[in-house]
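Working notes, beginning with the structure itself.
We show some of the complex, not the whole, and keep each chain where it was.
Chain naming follows the written order as A, B and C, and within any one chain the residues start at number 1.
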Amino acid sequence: MASNLVSKLFRPPLTQLVCLRSGCLFRGKGAAAAATGTRSSSSGSPPEKISRYPIPYKKDLPYDIVELMEEVESKGGFLPNVFKVLSHRPAEFRAFFAYYNELMNKDTGRLTKADRELIVVATSIHNRCLYCVVSHSALHRIYSKNPTLCDQVIVNYENADLAPRERAMLDFAMAVCRCDTITEQHFKSLEEAGFDREDAWDIAAVAAFFAMSNRLAHLTDMRPNLEFFNLGRIPRDKSKDKAGDGN
Amino acid sequence: MASNLVSKLFRPPLTQLVCLRSGCLFRGKGAAAAATGTRSSSSGSPPEKISRYPIPYKKDLPYDIVELMEEVESKGGFLPNVFKVLSHRPAEFRAFFAYYNELMNKDTGRLTKADRELIVVATSIHNRCLYCVVSHSALHRIYSKNPTLCDQVIVNYENADLAPRERAMLDFAMAVCRCDTITEQHFKSLEEAGFDREDAWDIAAVAAFFAMSNRLAHLTDMRPNLEFFNLGRIPRDKSKDKAGDGN
Amino acid sequence: MASNLVSKLFRPPLTQLVCLRSGCLFRGKGAAAAATGTRSSSSGSPPEKISRYPIPYKKDLPYDIVELMEEVESKGGFLPNVFKVLSHRPAEFRAFFAYYNELMNKDTGRLTKADRELIVVATSIHNRCLYCVVSHSALHRIYSKNPTLCDQVIVNYENADLAPRERAMLDFAMAVCRCDTITEQHFKSLEEAGFDREDAWDIAAVAAFFAMSNRLAHLTDMRPNLEFFNLGRIPRDKSKDKAGDGN
């Protein structure tokens, strides 16, 4: 009975996971492959030093994790290092990505995917987390098609070129990030910018989850893939054209 | 195929969950029931204000969550409010407790359950999280059978009556809690106290998870059950005896 | 003449001192005695390590100090360690308790004794003072008959279940505790909560005195009596009944 109970509790968040592994995050495979090579390896051999902890060989990983990794890599063109680094602890890997998936890969309420990435960037720079800042500012550039906003937010979100709703969103996210005592005043400020209490939960949950993620990245000295640094900086059409003719 | 993939990824962490719901956390049902009443309700009606967000009626919750709640309550004597508060978002509820379960309900490496609770208390007081401090200091009192150590740690872990290994453990947990940049020096200090790198991960993962939990508790203004305040303060045998025989 | 002058200056604050030594602070002697034993000793021998500095033998102390200690112990059931620790410097002992007595043992203006203890707890936790937090939260539980409010304030007075007047009182006490520059705005906020300028002085004087006390406790590594941890947590009537039948 307990087994039945638990399998229901952890029923697969299927549709979102599909979204997680969809190729929309990354440029086409060809372009990415061109940029790859320095740190990751395409074979089954263990990758370069991207963590303070050992990275398991694929052959030693549980099959469900390998399968997920391969799908992410095939769709996105490269495998973000966080998958490799956290696979050191398979059970925690599963819990981490199930939670991540639940919070990040959706456009619900008034938060777009770009908004969620902006929250990650603003809070992760506060926490000085190299991996999260570099990788999620790349995702923000792609989702928002704005190649410079995150660079501004990384330096100082207070004078970045933000819309008022974005500023209110980040003000609240930063309050959560700093672990301020949240009061009714916080919710009022959000309401004035058009966010209701469910949006507040969404903002806070992303900020809270990355409070955890940033600390795991510090623990492991997780290094971002080189691909992330330039992702989304150059207008896609051009680069695609250039990279594309040979494919 | 994808469904097959995902079900494998999120295969139930069965043995630990049994541990989570085991009655070992709490005093016997009778003693707890005597202390209950002010904030929780034994029926299916919605509980008192313990969160800034609405608490769903049991009848509106997914069956797997209700089943888990009932098992926890029947074993522990009362249902910790965190279950009620987070059930506002069932999918996040599942991810939260799967992760929690993975980190807290085990005695692995060199970390006992009491050690894990001590980490939670030391980091949660830094974050001024009412729910986590009150509930996890209760759990620490029970696991450690030390009724005053957590009260000391809550005020100032630096001059609490800690063993050197506990101090080293908390020093590292606090570095993670503050989101310090973790360096090799941190691992050396842990090694001198007998902890290896896997223990370091365990310590950091607990501190990181509660960096998230504390922020969710601030978001929801989560209030601890009254039962937690006195749990484990009075020696169990005696109180049981007194409460048990004639009364 | 000078002697005459000085004796007038330091005329005994008699009525309050009686109050200081009244038994109202502590539970009945019997119950306390049962809880005692681990750290203090009932005989004239020097007590256990409760201070970084030596604790004088009673026989070596000035008679007036011994007499005070004995009266406090006989009324309260045990002698709070602060008396023992500070007796290392008899002249400072006298000045400390004369001042303490002047500020704490009275219900004047709009401040009850419970209010004064609440100020001590809120400011002492800011200063991470183990002795003062543990002992004065016990006194607050007794005076206020509220067994959990101080546990909340210790974690975070900003979201504790405080009345607006208590919150205004603690906001001001914390400003004094942090040594903020006090402005007219502070007094206006107090007025809105019903406190006049004499109340403001009372609040500030308590906060200022414990700014000193907390630092003396850190100097001496003063440890709280074990009795304080549970004092006032369990409803008095019951415990009295239980403890009382033999008396």
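Just so we're on the same page, a residue touches a chain if its C-beta (ideal position, glycine included) is under 8 Å from a C-beta of that chain, and two chains touch if they have at least 3 such contacts.
Note that the structure is a prediction, hence the values are computed from the model and not measured.
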| item | value |
| --- | --- |
| Full complex, copies of the single sequence (shown: 3) | 6 |
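One rule holds in what follows: only the chains that are shown with their structure count from here on.
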| item | value |
| --- | --- |
| Mean-CA-position distance for chain B and chain A (Å) | 27 |
| Gap in Å, rounded to a whole number, between the CA centres of chain C and chain A | 51 |
| Separation of mean Cα positions, chain C and chain B [Å, integer] | 33 |
| Set of chain C residues in contact with two or more other chains | 156, 158-159 |
| Interface residues, chain C side, partner chain A - complex | 156, 158-159 |
| Contact footprint of chain B on chain A as seen in their complex | 2-3, 5-14, 17-18, 52-53, 62-65, 67-68, 71, 88-89, 91-92, 94-99, 102-103, 127-129, 176-177, 179-182, 197, 200-201, 204-205, 207-209, 211-216, 218-219, 221 |
| Contact set on chain B toward chain C in their complex | 125, 128-130, 133-134, 147-148, 151-152, 154-156, 158-160, 218, 221, 226, 229-230, 233-234, 242 |
